[in-house]
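Only one protein chain is missing; all other protein chains are in place.
Letters A, B and C name the chains as they come in the text, with residue numbers starting at 1 for each one.
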């Protein structure tokens, strides 16, 4: 069983034959991963190098926190794809319910962006108040506002 | 729904009518109990007095750890009785599997007590080696040894 | 000394105060909103009273409710912590009127210093330099415009009461002014219950250095040393240290003296913090005085050996300070990282949810002041500060290395935190050499991703192995998978079952 794991450009072909060995780009490594209490916290040992990694699945790709660095890893494999599709269909894992990026849990304080308006990257679209601070959600790129589905007070 | 909770001699009649009130020996109290993370760790508030209690069920009675004091509370109620019976039938909850008092997990180092032997309270019956120390299991009271089911090396 | 104390706060600071009370043998009373029934401060207190729904305006900010609880519970003192009602003179008065000791300064000196605009006047009178700005509240937008023109841009819109960087906005141009004023007012209103604001010149490239003072009711006032708080984002302090690298002995002495002089000028008692701005040329200006316990007080406790909260209780009960300025000897170096439920990889947006995994750093020289535990829900309603990680070292170097070690050990699962941000700060050259000012984080710092290929590979392997395991142990139904994902013990069990 082989997977292709890619992190911004770089790709690794990772194969599994037996329980405690893996093949990365044709090179064999002794590797073991074990859960260590946290639901997504693992102890990884590869060729005696010990790492503690926090791995979260997010729509089919993995958010890996390693030594304070965040890596977004996309893993190609049918199983993952299926799970990903299923998850997209089905809603919100417990730890995603309150991801603040969806404005719902905060109070909508203001919506400067109006329907049809042209916005540049960095323009303020929505201002959400949460945890006593106002958080300005800005445009990721130049665009046109198709619709504003929220209004102040929501 | 009323329960009788008894701790060495003392008995309390505890009744429940609505969610946040209880009746203890005919006196009404505002009471609320909430789990606080640990599987058996609770925050108890009775008439604004706040307690943190560790409550473990053990064969139908409850082992309550409160401010460093241990209380063995027996709670009379059909539900509990059923559960207790069932539990006696069924085996070993996860956290009981390795209760060291059953000699199994340790190495039997010696069994001074022999079948048919008369033993006095405090006499050594079995010596279990565990965690690098020998632990002497003594007789709880004067008795006669009916059978020794273990032998050194077990 | 008091017999029973009510703590009118929540989170890590309520726990901090409760610990001090317990270590003095005092009975304690906590208050809580619906969101905090199982919060640490409720569990640690001897008694706990419910005071309303989650929004602070209906619970932690309700003076009448808190005074009522204090009377019912028959406490003899109230500790306000920081934030909420800590700098509200009306609350201090209400305590006094109810015959309760308020653990803080008198309402009078609180009013004098708590009103930032008035404080600027007092400071100027004592001869401490201040920055150009208004020495009174801004009435309306018109006045704001006018004053802004005089001061010039960039400038700061600041809440007249409260502190902690709440209700503060930077304004670079006249166009931004109206929105900034409105935003600052709202934030000040919702945080401190008072929307008054004033304007002040913004000095770029300056450091934020504050002096901790402590006074008793017998006229004794000492300085417990300074704190370097220049590492900020949106006027929120992120990492503090004591002492400050920016001061030599002479400048340090002058700052301490200025702080003590200001405190004496208003007959100040209990703890207070005088905040100064230090510009590139080492000129200092009075910013404001916080008439309360400070979030970052642990760094001062670590270098001074003084338990500030216990001494707050002692002096509030009428005891004289046990030491003079000469008796105090600062020892070593301390750092504090504010751990917030914010995602540093996503614009520091707040992150809420249930803490599903928690491993706190421990060991030599490490102190954690936390308001969370595994299973606690971090809610939207309150400040994102969930914990403070402080370390002590013989030298700044040892403290930094220890902080790195402690940050690496800290694991908080369930909400995103700014721990990775702190890890990168304490590894950043400018921080290590002390070359930073209040604009550093926002203007010269960005989250890095090292491209060490071995780390990339390790990350790829971790992801692939987790994916592989998910695939092998997939039991088909999604519900099942999700139940499992939310349950660390089953997961652990499953790993073991897979064996080696």
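The definition used in the following text is that a residue touches a chain if its C-beta (ideal position, glycine included) is under 8 Å from a C-beta of that chain, and two chains touch if they have at least 3 such contacts.
These numbers were taken from a predicted model, which means no experiment stands behind them.
Displayed chains that the missing chain touches over the full complex: A, B, C (touch as defined at the top). Only one of C:10, C:185 or C:367 touches the absent chain when the whole complex is considered: C:367. Within the entire complex, the positions of chain C that touch the omitted partner chain are 15-16, 19-20, 22-25, 34, 37, 44, 298, 301, 305, 307, 331-332, 354, 356-360, 362-370, 373-375, 394, 398, 401-402, 404-405, 408-409, 486-490, 492, 500. The chain not displayed touches chain A at residues 32, 34-37, 43, 45, 48-50, 52.
Counting over the whole complex, chain B has residues 1, 3, 5-8, 10, 12, 14, 16, 19-20, 22, 24, 29, 31-42, 44, 46, 49, 51-55, 57, 62, 64-71, 73, 75, 77, 79-80, 83, 86-87, 90, 93-95, 97-101, 105-106, 109, 130-135, 138 touching the chain that is not drawn.
Here, only the chains that are shown with their structure count from here on.
Centre-to-centre separation of chain A and chain C, using mean CA positions: 29 Å. For chain B, no residue reaches two or more other chains under the stated contact definition. None of the residues of chain C touches two or more other chains.
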